[in-house]
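For reference, the structure is listed below as structure tokens.
All protein chains of the complex are present and in place, except for one that has been dropped.
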Amino acid sequence: MRQWIVLAIAALVLSAIGFALGAYQTDVYRKLLLWITLALGYNFLFGISGQVAFSHFTFYGIGAYAIVILLFQVGLPLPLAVLVGIALCVVLALIVAIPATRLEGFYLALATLAFAQLFIVVLNEGGAVTGAAGGLANYRLPDVFGMRVTGPWYTVVIVLLLLSTWTILWRLDRSYFGRACRAVRDDPEAARAMGVNVAHTKIIAYTVTSALAGMAGMVYAFVDNTVNPLIFGLENVFLLLFMVIVGGSGRHAGAVVGAVLLYLLPLVLSPLIGHHHALVFGVFMVVVVLFQPKGLIGLWDMLRKRGGRA
Amino acid sequence: MSAPLLVVRALSKSFGGLQAVADVDLDVYAGEILGVIGPNGAGKSTTFSMIAGALPPTSGTLMLDGESLLTLPTHAFARRGIMRTFQHNKPFVSMSLQDNVMVGMHTRLGGGLWRVLLNLGGAARTEQDAAHRANELIDFVGLGEWRDADVSSLSFGQGRLLEIARGLAAEPRLMLFDEPAAGLTPAECERLAVIIRQIAKRGIAVVLIEHDMRFLMALADRVVVLNFGRKIAQGTPAEVQRDAAVVSAYLGDVNVPDRNSMKAVGHA
Partner (left out) sequence: MNDFLELLVGATASGCVYALVALSYLLITRPTGVINFAVGEWSMLAAFGGFVLLSRLSLPYPVGMVLVLGGMFLIGWATERLTVRPLLEKGAPALAPILALLGMLVVFREVVSLGFGPDPQPVPPSFGFGRLELGLIAGSYQSFFIIAVTLSVFALTWYFFERTLAGKSFEAVAIDRRAAALMGINLRRVTSLAFAGSAVVAGLAGVLVSPNVSAHYLMGLPLAIQGFTALVIGGVGRVEGALLGGLILAFAEQFTVRYAPVPPGLAMGVPLVLLIVFLLLKPTGLLRAREARP
């Protein structure tokens, strides 16, 4: 019961912020919420389940393109398009999960990197279906029950997406499944001895997080009302990884901190370093890995402990 | 006497041309402590791995309570009630002691993900009860004081205790110990023996492979001796100690080394 109250309050507060913001700020806010959603999912896959995959952002793209294609090329009505879109995300995630989870560490990283690149190639060569290099644009979300969902009301949709993703991942983490994922990450042989079906655990973790990314993509499609291959390129794939690591891999709070910091920082720094914020991220990444592998959240914990002792 | 819980017949394992274990028969009864000993290379570890489900036998049968274990994958052994410890402690280093023990409960808690996601049927309550039980187990093995410690800060002996707590968490019917006394101080060995006896008293069947003769002989109800992959003797510790084949294989008299057995060991 308490959980629902907290969630409801969070939904109200986050949505209210959306109503208070001007146009430019709304765009930043929405994208921030989406990045947090993605980071939470990626943190579960990479940090908690220990799978070094670069496919998370690709599923984001698959979801985005899928909903646009289903609505405006296949011509499905909105509710059906959403359902089919979700089903597509889940099925595709499962199909990729089954071979992917058989790969370890670096092999998984490379295979998913190749998968991510392959997605871009397919988009570029997709002709009219994917809009090729220019992508798809000039569409908008169809009316829902005759009403246009736009502006701060669409922000509410994003808030709901974020909170549902959070709830799903939080509950999974706090259960036998979350422990199983961490056990598999720490020591698969010991996990097996404890009765954990390692293959199934990895597949479920991969499928759930990838499907969630796909659904986030479906929501994203109507934020800029454009989808093109550039958005889903490797830049953002790496950025997501950096967010999770700088924030603190394996911790939900870390994902949030990392997403907020690495998304807002370029906006703040752009007068100084223009488009080269990636340089700052690269440096952050190296510094964090070398000196504070637990990320900013780890740093926060350490400071709190010290403060407690003093 | 009631039927044995674990029945092993003609268990064999060959690696390419090498026959590691040949034709081993074993019975283990609920509530008893069965020790498996033998010189280095006797096939103890291989036999252990097969019983634990980590290694598929080349031939033979493995039955737990009348049900065959032969085609099961490793993780299914826990579900059937067989739990094990690792000689070189394999804790889950990123998790707390309590979470480590709760992983042991995996086969008891897996109620389905939908239940977890939708927070149905007292999923939260189940978690609470599990956490409570985990704490009880941590106390039982004597790690209560270190409950909040980092797993990586535990000593080797304490890590061993954690392994045991984790194994017990699944409420197993058969508990397998892989050289549990290895690396422990004499005081820790004492504590370990007490714990293992208490486990057997609860009706759990215990199998332990061990090198430390003194420890094993004092603890085990029955002993099986392997050499070159075959069973060469079995019986109570006293019977086995007197068995000529065993003595010549590697065992000096545990209490008083006498000239004959020393000679045998020298030539082993």
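Points to keep in mind about this one:
Going in written order, the chains are labelled A and B, and every chain counts its residues from 1.
The criterion applied here is as follows: a contact is a pair of C-beta atoms (placed from the backbone, for glycine too) under 8 Å apart; a residue touches a chain by one contact, two chains touch by 3 or more.
Only a predicted model underlies this, so the values are computations on that prediction, with no experimental measurement involved.
Here is the thing to keep in mind: the chain we left out touches A in the whole complex. Per the touch definition above, the residue from A:L14, A:V156 or A:I245 contacting the chain not shown is A:I245. Within the set A:L269, A:V289 or A:L303, the residue that contacts the chain not displayed is A:V289. In the complete complex, the residue from A:A111, A:L161, A:C181 or A:I204 that touches the missing chain is A:A111. For chain A, the residues touching the absent chain in the complete assembly are 52, 99, 102-103, 105-107, 109-111, 113-115, 117-118, 121-122, 124-125, 234, 238, 241-242, 245, 276, 278-279, 281-286, 289-290, 293.
Simple rule for what comes next: only the chains that are shown with their structure count from here on.
Taken together, the chain A residues at the contact with chain B in this complex read 3, 168, 171-172, 174-177, 179-180, 182-183, 185-187, 189-198, 204, 250. Chain B contributes residues 52, 54, 73-79, 83-84, 86, 90-95, 99, 102-107, 109-111, 113, 116-117, 119, 123, 127, 130, 166, 170 to its touches with chain A in the complex.
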